[in-house]
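Reading through the structure tokens given below for one structure.
One protein chain is absent from this view; the other protein chains keep their places.
Coming up: chain A.
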Amino acid sequence: MTTNALPASPHPVEVQHHTPWHEYFGFSLDHKVIGIQYLVTGFFFYLVGGALAGMIRVELVTPLSDFMARDTYNQVLTLHGTIMIFLWIVPVVNGAFGNYLVPFYVGARDMAFPRLNAVAFWMLPPAGFLLMSSYFVGGAAQSGWTAYPPLSITTPAVGQVVWIISVLLLGGSSIFGAVNFIATILKLRQPGLDLFQLPMFCWAMLGTSVLVVLATPVLAGALILLSMDIVAGTGFFNPALGGNAVVYQHLFWFYSHPAVYIMVLPAFGLVSEILPIHARKPLFGYRSMIYSILGIVFLGLIVWAHHMFTSGTPPWMRLFFTIATAIIAVPTGIKFFNWLATLWQGKLALNSALLFCCGFIFNFVFGGITGVALAQVPFDVHVHDTYFVVAHFHYIVFGGTVFVIFAAIYHWFPKISGRLLNEHLGRLHCLLSFIGFNVCFFPQHWLGLNGMPRRVAEYDPQFQLINQISSVGALILAISTLPFLVNVFLSMWKGVPAGDNPWRACTAEWLTSSPPPVENWLHEAPLVTEPYDYGSTEDAMSVTTVRGRDLWSAGR
């Protein structure tokens, strides 16, 4: 690790170590405060979305639609999907960790556009509450998070329009954030810090932000046209007026497939930061990690039509999108092999952060395998729009990204709060999450293969037992949140003080106090050109066992 020597400041500056509490509720320009605002807001919406998921699993305990009204059920599944994607996963992996970490990693004191950053965050709460309030004002949207016309044109208009407005706000917030990340990573790097010396998370955020900027406007355009179809009676997507419903699907998935990478690429970046530290080894294959991110970004933009293999797409399109989709497994596979190689021969600290990362590797590999299967048109024709797909994407976004979010919280909580989280509660949380998640979603593959479509409130009685098992898994998953919440609140006040660098990490956020001062470092920012400088060469010696003779006879 190369850090420049910290010059002793002639005038010790009085630095506010603790951000006053009201700052977190205001229009703060500090990237760390904004990051925490994103994280806490996102977690609130995670609890809301989780409660909605619980309602879905309760409804599916019996084959009859007997827990809530059928249109309420459709509102619940629409809100669940929209909240989990746009208000939990996207804002947390991008907004929360991106904002907290990227300025540290590039050696900057804040993001390139702090005010834009605050605006981007403050679009989130109104959008979220607007979305939730639509349930109480005439009913929320009930056409799924995909909002396919003509269904979305024929369901009650108020809920659908409110849904469009809030998704537009959230998309806008996402674009503002992405512009900021691109500018920060490309332009705010410390002099002397090369792009190929950046921690992997910066590359992940750069790739993600490029996807956000290229794809989100397309969704915005599609939703504006859809709202005109609903409000002004235009016929862009309305076949009754000569429109074409499939065009909407193309526009929607042109964003929403890259959205999967917007949700998982930052998670990949976070794993690349966490694993080397707890394995005490350099990140394996730094360059190939970068090229695989770029490959995923490029391929991610040209695979959207695999969501539409049954929609009457032309044959050449099906062939092209099958191959392109399956090929994504190659750069993704490289990343997973690299992580395994990072762990191999390491000195693994089996703490919550590392265990959640390992849970992520298992779940995501599983989801990736079913993803490659889904790319094959003949198989996809059978399982498209079934619980197989539900299981697949939950393995990707929950088993993948949400597990990484928790790993990241265990890893960076000491930096954010200055205190360690309790490891026993953390490992309990990890164990319960892993069991609950797999009990909930693993059986759903079988349901889909054998004939249970997604988004149904009632189903064939032969599927009852498996659905009940799945619901038990959902219950375990809900319970797993309790040790986490207890842990966070206990540790925030009474946790073991962490010190500046409890993990003996090399990256720049650990080379300052915990929590860091307002402008990140009291003195000049450290220049970290080797962020993964772990690992000892053959002649390294342990500090605890070394003797003087070893030092002077080592030949150096």
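Worth pointing out:
Note that contacts are C-beta pairs under 8 Å (C-beta built on N, C-alpha and C of every residue); 3 or more make two chains touch, one makes a residue touch a chain; residues count from 1.
We take it that contacts and distances are computed from a predicted model.
You can't see one chain of this complex, but its UniProt record names it "Cytochrome c oxidase subunit 2", from the set "ATP-binding cassette domain-containing protein", "Cytochrome c oxidase subunit 2", "ABC transporter permease" or "Peptidase C60". Although one chain is not drawn, the whole complex shows that of A:L47, A:V372 or A:L527 it is A:V372 that touches it. Of the options A:S256, A:T386, A:S417 or A:T507, the residue whose C-beta touches the omitted chain is A:T386.
Touch with the chain that is not drawn comes from one residue among A:V40, A:L186 or A:V330, which is A:V330. Annotation for chain A: contacts to the undisplayed chain at residues 65, 69-71, 73-74, 142-144, 146, 148, 150-151, 154-155, 235, 239-246, 279-288, 310-315, 318-319, 322-323, 326-327, 329-330, 333-334, 336-338, 340-341, 343-350, 358, 361-362, 365-366, 369-370, 372-373, 375-379, 381-382, 384-386, 445-446, 449-451, 453-460, 532, 534-537, 540, 542-544.
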